[in-house]
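The structure that follows is given in the form of structure tokens.
Other chains dropped; remaining ones untouched in position.
For clarity, chains are labelled A and B in written order, and residue numbers in each chain start from 1.
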Amino acid sequence: MSKTNPGNYFEDFKVGQVLDHATPRTITEGDVSLYTALYGGRFALQSADSFAMECGLDAAPVDDLLVFHVVFGKTVPDVSLNAVANLGYADVQFKAPVFPGDTVKTSSTVIGLKENSNGKTGVVYVRSTGTNQMGATVLDYVRWVMVRKKDEKAPAPEEVVPNLPDRVDPSFISLPEGLDFSGFDATLAGSPHYFEDYDVGEKIDHVDGMTIEEAEHMMATRLYQNTAKVHFNQHQMQHDRFGRRLIYGGHIISLARALSFNGLGNAQLIGAINGGSHTAPTFAGHTIYAWSEVLEKAELASNQTAGALRIRTIATKDMPCDSFPDKQEDGKRDPAVVLDLDYWVILPKKTMAV
Amino acid sequence: MSKTNPGNYFEDFKVGQVLDHATPRTITEGDVSLYTALYGGRFALQSADSFAMECGLDAAPVDDLLVFHVVFGKTVPDVSLNAVANLGYADVQFKAPVFPGDTVKTSSTVIGLKENSNGKTGVVYVRSTGTNQMGATVLDYVRWVMVRKKDEKAPAPEEVVPNLPDRVDPSFISLPEGLDFSGFDATLAGSPHYFEDYDVGEKIDHVDGMTIEEAEHMMATRLYQNTAKVHFNQHQMQHDRFGRRLIYGGHIISLARALSFNGLGNAQLIGAINGGSHTAPTFAGHTIYAWSEVLEKAELASNQTAGALRIRTIATKDMPCDSFPDKQEDGKRDPAVVLDLDYWVILPKKTMAV
């Protein structure tokens, strides 16, 4: 029996199957520092224990996207080692906050299967759940990937396609227990703009650009213990159609989020991710820019001091975003666009219900 | 109203104005490890809790320059976003030591303004103060920068130029409470040379060289949450006169300090920085070397076990320092010189007053 992990092929998945993923991971202050060094985030709640305590928390919580990357990374060896393409994700809900010292693990349930007509591949839908050492859910999301069949003659499974929401209903957004923005210090947070100051339809150019180096995206992706080999092996990738190591899509999401501070500086937490597309590959040497559009605003019944903005953030490579590059006249996306992310962010409200 | 930060222009500053900067930052063991990985410092006091405890402290303090970079980084969005040039700093005094877990924030007071005769720019002088979560000052310094006017027709302010000291008076040097070098273990510290062993006028070639990579200086500068875009955006900088990302000057200071271990290994703390010039830009690929000269020696009334050396450290790019490159015969600086830093370091004394 081979000792190496062959990964799962399409025919290995069954609807209802539960996959308990390796490796549990204690997230520490060291990870938080590296995350800052890799992206340069400046959101106050994650940056300073004292600020988080003024907002009712025990300490600065770990950045939501760092939690996402760690939880996600664990699914790769079991779900997407033989994947052809990562097709999408939906219903990404952040639940219990993670603090340094918490240990996170992930399990996934197969919730859908659909063989492609070519008989060579199929789409696997999984709901993945990250839990902490107390068993509380920290993150829950659906992902679907196209996976190769090992044996093309293996019979097609019964087709099950889950019904996925277009967006996370804002009433489902879970804020950290005790979070209270009623004494929010906007000066210290670095932005004068509260929930009420944003309008649906408003577009924001985040102005700044960040160039990516090979060492950075590889350190990030290893930090998340994500083992997808396309990110790490230049000797193999030189023969690929791009001839380059591909950058983990999550690295671009984190860069775009950090860049969005300039314009969304009070977006202290990500409430949920509704969906996202990595519309073009990125490589070392690319400079990432971003802009955002406010899609929707929602009050939060569970917290009178905060509101949720539904944001669409577009990231580009080697193209400033002052012209808000997006779909072109012919309906095609501008080729500089590399990410189109739809998510809820949480901001303090100016007019608090007292 | 635009949601992005336009920064302040020269006419936005008023003498006496107080700027409370974002973002507070908890400095952790993770930051300390990254700092070691980026520069390779080996000063014992910052490296080992046990060594620091033998010297009377509760734990290893955070490197003075890491504190400086974090405090400094916060001033960039408010003070120097529209700067043409960083002209200098003076009277840099390190006060309460910072330990992992402390949260630092910065505020600045405008202490001087001087419009340039071209009417397009002016010099802004600020005194910036970093404080910890207990409100104690950890760092205090003056910086002056040349800032663009937004509206060239804006009237010139009354000229106020602060009177700045050439050097920090050594009687102002503040050592960590409890610091006691009477049992100093020079073997463990890695240098047999005490305060008494250095002579004014002595020159030391620090021998070693360190080559800089893009990923390193960008990770460092993001760790400090310093957002100056010239360091990060190759897509924009390719059109600049150098065609390259500029390296944050503080990165060179930290490299020079780490290199200075070879010759100044017992310089356990920086007491103060008297002034410094970044005399030429540095780019990834440059190898940094350094040499130092002892300018002055001072006893410390507040601590009988330590003495202060006033040091001038010169860093060069792509040029070893065995010939002590400096001003040339024609009075011009050797073009390989990139940094000229004047500061006080604290060393244990061999002959302790008991």
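Some points to look at:
Criterion: contacts are C-beta pairs under 8 Å (C-beta built on N, C-alpha and C of every residue); 3 or more make two chains touch, one makes a residue touch a chain.
Computed from a predicted structure; not experimentally measured.
In this structure file the homo-oligomer totals 3 copies of one chain sequence, with 2 depicted.
Going forward, only the chains that are shown with their structure count from here on.
With centres taken as mean Cα positions, chain B sits 36 Å from chain A. By the touch criterion given at the top, residues 28-34, 36-40, 42-44, 47-51, 60, 100, 187-191, 193, 197-198, 202, 204-211, 213-216, 219, 262-265, 285, 287, 318 of chain A touch chain B in their complex.
Those residues of chain B whose C-beta lies close enough to touch chain A in the complex are 1, 3-5, 20-26, 28-31, 33-34, 77, 100-101, 103, 105, 133, 213-215, 218-223, 225, 227, 229, 232-236, 245.
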